[in-house]
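Chains shown are a subset, placed as in the full complex.
Letters are used for the chains, namely A, B, C and D, taken in the order the chains are written, and counting of residues starts over at 1 for each.
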Amino acid sequence: MSRSPSGDRVALWRNPTFRAYVLQGVLLAALAALIGFIVVNTMANLEARGISTGFGFLDERAGFSIPQTLIEYSGDSTYGRTFVVGLLNTLLVSALGVVVATIIGFAVGIARLSPNWLLARLAGAYVEIFRNIPLLVQILFWYFAVLQALPSPRQSLSFLEIIFINVRGLVIPDPQPLSGFAATPWALLVGIVAAIALGIYAKRRQVRTGKALPIYWLGAGLIIGIPLVVFLLTGSPLEWSIPELTGFNFSGGVRVLPELVALWLALSIYTAAFIAEIVRSGIQSVPQGQVEAANALSLPGSITLRKVVIPQAMRVIVPQLTSQYLNLIKNSSLATAIGYPDLVAVFSGTTLNQTGQAIEIVAMTMAVYLTISLVVSALMNVYNARTLLKER
Amino acid sequence: ATLDDVKERGSLNCGVNVGLAGFSSPDSDGNWQGLDVETCRGIAAAIFGDPEKVEFTPLTAKERFTALQSGEIDVLSRNTTWTATRDNSLGLNFTVTTFYDGQGFMVDKDLGIESLEDLDGASICIQSGTTHELNLADYFPSRDIDINTVTFDTPDQTAQGFAHGRCDVLTSDTSQLSALRLQLPEPDSVEILETLISKEPLGPVVRQGDDQWLDIVQWSIFAMINAEEMGVNSDNVDEMRDNPPNPGVARLLGDDGNYGEQLGLSDDWAYNIIKGVGNYGEVFTATVGEDSPLGIKRGLNALWNEGGILYAPPIR
Amino acid sequence: MIEMKGLNKWYGDFHVLRDIDLTVKRGERIVVCGPSGSGKSTLIRCINHLESHQQGEIVVNGVAMTQDVKRIEQIRRNVGMVFQHFNLFPHLSVLENCCLSQIWVQKKPRAEVEKTAMEYLERVQIADQAYKYPGQLSGGQQQRVAIARALCMRPEVMLFDEPTSALDPEMIKEVLDVMVELAREGMTMLCVTHEMGFAKTVADRVIFMDQGQIIEEAPPETFFNNPRSERTKLFLSQILGH
Amino acid sequence: MAGESMRDEMIEARRPPNAHRGVLKWLQRNLFNGPINSVVSVVTLGVLVWALWPFVQWALIQADWLGDSRQACSGEGACWVFISARFESIIYGFYPEAARWRVDIVFALMAGLLAWLAIPKVPGKRWAAIIAVIGFPIAAYVLLLGGHFGLMHVSTRNWGGLMLTLTVATIGIVGSLPIGIVLALGRRSKMPLVRAVSVVFIEFWRGVPLITVLFMASVMLPLFVPTEVEFDKLLRALVGIMLFWSAYMAEVVRGGLQAIPGGQEEAGKALGLNYWQRMGLIVLPQALKLVIPGIVNTFIALFKDTSLVLIIGLFDLLAIIRAGLTDSDWLGFATEGYVFAALVFWVFCFSMSRYSQYIEKRLQTGHTN
């Protein structure tokens, strides 16, 4: 190992390979020692304090209700189910937030570089305002601003008497699947698979023959068409529950909570300010020559942006964008401030209080966020790898 | 043992609420104030003879039990409801109820609500991390009343939600309702319903397995209640000690017997409490009662012989 | 084809083009040379409005240049440009680079576009690399792709801004060969270059610039063998010196 | 064949035509160039006025400014009396009144040092840096904590308000940057284990919410360490914050490192520089400059996240204002409190953002290839 190409012996401690191994060995040992130390201590301390641990509490009856549940849930459900409900709510608002923040962020970031003075300044102001004010304050602002603007349930704004907007949220008709509906989701799945297969085929075909298929139209047709046909063939097994004002509130229909809207707005607008800065730096990293070349080809501005600038800026943008997505997801836990029932609110909030199993619950919460984050980074890394330039 | 740790450290670590009007909140100089806070000061006075030898650790609802379990604090005095689970399965012991509360409801006067049955279909604003959510889930479904809960993190956010019309009803401990009402733009437009749906006995908590420490906390509070019953207050305590009007006062203030020593404290422990923070009545009046903006009536928290249920074991 | 009259341009306070008058006829091949910083690039970049000028007129193929976006696009469609540093789009394959403008500007069907593109790629002898990415090609190959990309627009005029100076000596030849052939076919060309060999072979006229002005304008024989201005003589001695 | 021509007289450089000067011209060029832009401009200005006017009226025109109790509040506009009555605690937290001069000194020193370091014209940067890195932390430690040289000891429990926010933010920023740099270098190391450890560290800290980290640090830490060990709570939070944000910083720096061409390192090698010299003298200065926007993004996020120290029971600026809202004498002034907090945070973050943009411009040393 320490033989050099020229054959003479090298002092062991000067050999870079040897050094590397020693350093790494020390690092590994230190890490193992630290983890061992923490584990041993925690065990001893838990023992000494007589604190019982375990995940048995997940099977106990929760006994409290949650205002927004994407799956069946009632006070009789278990804490385990509470966990799932909270998790789904977190995922919902995060997903919505990520989409909108990305859209606003790109728009503002691009606008900041616009030759239109007013637009550029407004975009700059947007960034400087929303980036520099604590998110909590912004969430509260949007929540109460949103609420303030809306009428009470009895004076609801209505659209065709089937959609209602009021201070309690947006109420829309709720589709109720009847028997036989189950075929439609399967058909949707088939449609998506078919569309992906078509995409792969089309790409191959294009490489081989140079001919392209209109894959977007065909794909959309497959994804929408197949389920639609199946839906109609099975006799349209769907019924709508129309909301109705009864007493205090609307019954029937699905309700979109104002908490969700406010949180979604606040998260999107706040994160978009950060994304805008990232997009700006990304675009500025694309060499000016690229835009000039596009101009020389007389490509219109929008095409230049979409086909030439943005794809190249993505290399710089994507890693930082990942961080912002993770931040958004984690920031969604500020939901507790306005009563949106996310994971932190219902699980490491209410459940923790009811059961007192802090260690387990905090550990589970951390694990969940960690998992979400790792999945997001993994996806973004895949995308990042695709944006990397093909070079020699 | 906890007492030794506390003595060695020279101060008591007491977990309190981050901010709850009347129970614990820091004033602009950082002096903690409120009923829960005075309880801690009383305990510190009993141990050290000095009510200021206490460090307050503000805790959120989520942290409170863990902080006590892990030893971050010696006693948790943070409007915590005494329930079987908490007492039995968390390795904790509740000591004495310092405040008898119950969950009540506040509604807009205009709605004309008279009983809880009228609340069918209503939205209810509630603060998370309390027993309130469980109480609602116990009470309404069993009576076939349909309600929607909207859960907030802190009391003032709950009040804001109610004020902005997010819900028809605000529910909380009655002690809180009066405070929350003051935060509304028009406090007179709402009313607090008579009906209470739960028992909420609030009191300090200690770790299980240290009986001496449990006794000290318990008896510090008993001393405050007994003092009120005997008419001993911070103004007259010196005089009472010098000329005890009766043997009960003499035992309380350490003129007779060695009750302090039995606890591991000095015999003038109760004197120190009353000298330092006053008797229960004084504390109540100043923090949540008539002399405070909250103006809560004594109600259940009056002495047993004055129409309430406050009843401390005798010192003898 | 191209007419410039009284063209003046400033960068801030710096007077970079001074009273330029130049007429290029259809099918003419012009080589522009001059010391570094003399405004050669700026001049040809004005022709497809990569730079805007402040005074004077430019008419390209009968279209007068104004600030109007439509007009500028119309002019650019007639003018192909090849940059010194190629400026290929690195995220697109060679073929896609060539198809881009036809698809988005001329809105032709993809199949047809790709056929045209392949033709031009063959013309520069690089059709076999069509599915590679620019980063996978050598400099000379990249520059040939850049030429093909510009040709795909079927421009009336081609502008070359030092198309060989970023290349290794061996690769220069590849590119010059292509340019010579284009010139033979009668393409109108304006070329900034120091390759005097090229100038001698194909140019109809050589233009020598210094300090933002056209100093001398002459057919190559006259220019190289019989330069009239002192400045030109000095410059030629340097270029041909080593 | 085309004509020949030659110029004998050189044309003198002239001044550019005076086309674009003056306020009106400026307005025309920037706001009203074309019908669409004009409409956009007018509508935007209109919306701005429409949206801001009620706020201005509430916050300034109808506001109450003077007084010392809630009786001074008329209820028509904002009642800033709430802020002024609690102003001292908003600044100093619960720091004992008698010792507040120490806080003043520390922050005056910090402001002075920052100015010294930040303003390019002031000479002696090397000394400023030495003082900032060695002298100032010691001075700040001694002054703020006390307990030496006859200064009264002030426990970190009493720290709070803006002073705590600034302290935590400063230490967080100063601590997370170097750790982040080391992690970023580690992630690009050739040694698999060093790289693996860096990756795991970064992904872990980037993946968990800071709230849970602080929760662990504040109430669960005693479970992890032997019972005798005690840490100051603030210290625990600081360590948590530093580790957490260093992971973000590492990713930002990594982006910068990736952008530096390999030739730079090779040139360093060819000059005989060793690894740390190459990194310290050549690669990092360039990489960090490139990612200033990202670093500042992180600083700003960190600065605002100091609010989470509430979890360890300390009252930062935002928390102390919220605590004020629960003072039974001052119930119901939430809006004033939040608006004021937003304003203070904004001022600090905006200054950082602006200064960084200025630095970005200054560090431009001609374009690179």
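The definition used in the following text is that a residue touches a chain if its C-beta (ideal position, glycine included) is under 8 Å from a C-beta of that chain, and two chains touch if they have at least 3 such contacts.
For clarity, every value in this text was computed on a predicted model and none was experimentally measured.
Protein chain copy numbers for the full complex, given in the shown labels, come to A x1, B x1, C x2, D x1.
Quick note on the criterion: only the chains that are shown with their structure count from here on.
Across A-B and C-D, it is A-B that has more C-beta pairs touching. Greatest Cα centroid separation from subunit A: this falls to C. Centroids of subunit A and subunit B (each the mean of its C-alpha atoms) stand 42 Å apart.
Residue numbers of subunit C whose C-beta contacts span two or more other chains: none are found. Among the residues of subunit D, those in touch with two or more other chains are 215, 219-220, 222-223, 227.
Touching pairs of chains, sorted by label, consist of A-B, A-C, A-D, B-D, C-D.
Of all residues in subunit D, only 85-86, 88-89, 93-95, 97, 155, 157-158, 160, 215, 218-223, 227, 310-311, 313, 315, 319-320, 322-329, 331-332, 334 touch subunit B in the complex they form. By the touch criterion given at the top, residues 1-8, 10-11, 13-17, 19 of subunit D touch subunit C in their complex. Taken together, the subunit A residues at the contact with subunit D in this complex read 20, 23-24, 27-28, 31, 38, 41-42, 45-46, 48-49, 116-119, 122, 128-129, 131-137, 140-141, 274, 277-278, 280-281, 285, 316, 319-320, 322-323, 326-327, 330, 333, 344, 348, 358-359, 362, 365-366, 369-374, 377.
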